[in-house]
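Quick one: structure below, then a few questions.
With one protein chain withheld, the remaining protein chains of the complex are depicted in position.
For chain A:
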Amino acid sequence: MAAQTQPGVEEVWGWLSEVPDPEIPVISLTDLGIIRGVEWQGDTLVVRVTPTYSGCPATSVINLDIETALRRHGIEKLRLERQLTPPWTTDWIGPEGREKLRAYGIAPPVDGTAADGVLAGRIARMTGTNLKIACPRCGSTHTERISQFGSTPCKASYRCKDCLEPFDYFKCI
């Protein structure tokens, strides 16, 4: 009987794709790539979620939002599991999510520029020789970093030297 009333996993993914990130509401939890698995274990729906940053204060809000959304769709037995492995990476933000970020005024992450602690790469990044961040407003790559951190753990602060607009960069991790 339970099998007949259980919505399919694909349908649940669809619902989750409508749950906005609490900090950056233009992208959804699935755009962000933090939903790592949805499955039925007997009559219980198990959703596995990975944190973006280990101390991100949005984590508990995200869990609450997931629970609220799924309960609204009639899910009664639900379990949220934290999954740390593999650790979250901005590579999991798909093209659609990146475009939404850009349109919202946040420069999307530039792949392959994550900090790795390797000195050669670090010096190159420090001097700006291998990282061009395009201004989300005017598209100019004539930009400079103001701070390695921004308004949330996942962002850094930049400024466009052409249109003079300050903006957030979704830093690569």
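Here is the rule we use: contacts are C-beta pairs under 8 Å (C-beta built on N, C-alpha and C of every residue); 3 or more make two chains touch, one makes a residue touch a chain; residues count from 1.
To be clear about the criterion, contacts and distances are computed from a predicted model.
Remark: of the listed names "Dihydroorotate dehydrogenase electron transfer subunit", "Gliding-motility protein MglA", "Phenylacetic acid degradation protein" or "Chemotaxis protein CheA", the one matching the undisplayed chain in UniProt is "Phenylacetic acid degradation protein".
Only one residue in the set A:Arg82, A:His142 or A:Lys161 touches the chain that does not appear here, and it is A:Arg82. Taking the complete complex into account, A:Ile146 is the one of A:Val26, A:Val110 or A:Ile146 that touches the chain left out. The missing chain lies against chain A, touching residues 49, 51, 53-57, 59-60, 63-64, 67, 78-82, 84-89, 114-117, 119, 122, 125-126, 146-151, 153, 157, 171, 173.
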